[in-house]
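Down below is the structure, laid out as structure tokens.
All protein chains of the complex are present and in place, except for one that has been dropped.
Here is chain A:
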Amino acid sequence: MSVRRVMGSETEFGVLAVGEPHANATVLSTRVVTSYALRVARELSRESSGRNGSDGQTSVGTGWDYGSEAPLSDARGYTMSREQAHPSQLTDQAPVLTAEEIAAEAITESAMYTEDMDWRKVIMNTVIPNGARVYVDHSHPEYSSPEVTTPLDALTWDAAGDVVAARAVAELARGAEKTGTPAVNLYKNNTDNKSVSYGAHENYMLDRAVPFDRITSALLPFFATRQIMCGAGRVGLGVDGSEPGFQLSQRADFFERTVGLETTIHRPIVNTRDEPHADDTKYRRLHVIIGDANLSHTATVLKFGTTSLVLNLIEHDRVPALDLADPVAALQTVSHDPSVTATVPLRDGRELSAVDIQREYYRAALELERELAPDGLDQDTRQVLDLWDEVLTDLADDPSRLADRLDWAAKYALLNAYRQRDGMAWNDPRLIAIDLQYADIRPEKGLYHRLASAGRIRTLVDSETIERAADQPPEDTRAWFRGTAVRRYPSAMVSVGWDSVNVEFPGIRRGARIGMPEPLDLNRETTREWFDAPDVEQWVHRVAEQRPGTVTGTGLN
């Protein structure tokens, strides 16, 4: 066993029109997605000119295949009715802008930087060549990363999403100069400190045979306490942040339940959405909504790495016996204590600190991983276990040591330095502004990026690798196939999903659907040569020869 597992991240960005606080958020998000889709189309048309085998045409944006979306399917074995569901839960329908939204801001012409292109399309969803989905989710632009297999790659392609966001912001800033429409900024955080929260989700593939009850009971104490490592830090307590102070997590105060299907209301610590986006007889996709959006590399690798190791404990039924008396209360107690010393009650009468609880998971994971790999741990597993140990040790000794590794500790140190120099109280707007600006995704303005580029926060992946990952898919999952298909045959793509690629052939009503039920199949090694086909139709035939049964369409049945 190993920390390796199919995983991925989703980031909903905070979106702000410079100087226009009342701008329509859905329209702003649409401008972000459209500008990035235009940028990709421009790049692809440059790449394809003069290359044989590409379709030689240019189109903007790739539609989404909603076929495998099942947001109301509950992992506990039932399905919520559409009537019962909150409208925001119906994520299996393509969003459209209302006439009022379009009228509210003339987005097709003046607000859109179209350069010399004649494309006036409004794009609310696209799939980009690194295999990620970029789209409008409710009223935020979202980047859903391609599937990866290691925590370090999860970090790389999560941070690549921040590059995508920064590029979109730069596109819109250039457009603003030309047209006078407001520029748009994006923030990788989770709250506006005015009672609103938006998510940064993680996804992990696991064995379908594991009973969901075991997953829940193991994850509650883990999720209530991992924020001491993965919290992004927040000025203000309570959903509206009105109580002065600092807390470890952006999200903790927005959670009300232990388990549930919802993600936008009555948020639960363990989310039961059952949408495997893969063979649903073999796999489960654990959809984690409790996490903060991280910028720090150490926090990101620990978030994905420790969670994956705890899932190993669950799959092997080796979870330490920890049962919190009140998980939601514990989540908030831990978040509200930047000294990282508070204890929370367990049902067996013990009172443990968050570090104690994380130590128990660490020890159990170390023991299991060593047992399962008698010849030595692989590098990725070793890295996560070492970082976990190191960070817990420092948290127990002196949490301020983590200012060069964890988001919350870096933010807290910076805020305290300002408080000391300028004598500010916790409700001083300048401190709240620093909190927000920490998450600004622009390298020149974002305070995380300033700290990292000054060498005050350690990084684990260099910026060139992250930049490259914004354009290149991971090589060891089906994301490689998805991203390469989008790059190679952009105008043939009818719609693309996590587990499907739908293409059209030249002519009338001719096309094919390629299913991708195995997340680890269709990787670079397996499929690289298939893309040597001279055109999209022959490429699909080649896929059908190699994977009979997963391809249907014209001339194939």
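Following the convention adopted for this analysis, a residue touches a chain if its C-beta (ideal position, glycine included) is under 8 Å from a C-beta of that chain, and two chains touch if they have at least 3 such contacts; residues count from 1.
In the analysis below, contacts and distances are computed from a predicted model.
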Undepicted complex member, UniProt protein name, chosen from "Cytochrome c oxidase subunit IVB", "PTS system, mannose-specific IIA component", "Prokaryotic ubiquitin-like protein Pup" or "Ferrous iron transporter, FeoA family protein": "Prokaryotic ubiquitin-like protein Pup"
Absent-chain contact - pick from A:48, A:73, A:227 or A:263: A:263
Omitted-chain contact residue, chosen from A:167, A:350 or A:450: A:450
Which of A:432, A:460 or A:494 contacts the chain that the document leaves out: A:432
Contact with the hidden chain (one of A:402, A:441 or A:485): A:402
Where the missing chain touches chain A, by residue: 12, 14-16, 21-22, 25-26, 88, 137-140, 187, 191-194, 196-199, 201, 263-264, 289, 386, 389-390, 393-394, 397-398, 400-405, 410, 413-414, 416-418, 420-421, 429-430, 432-434, 436-437, 444-445, 447, 450-451, 454, 456-457
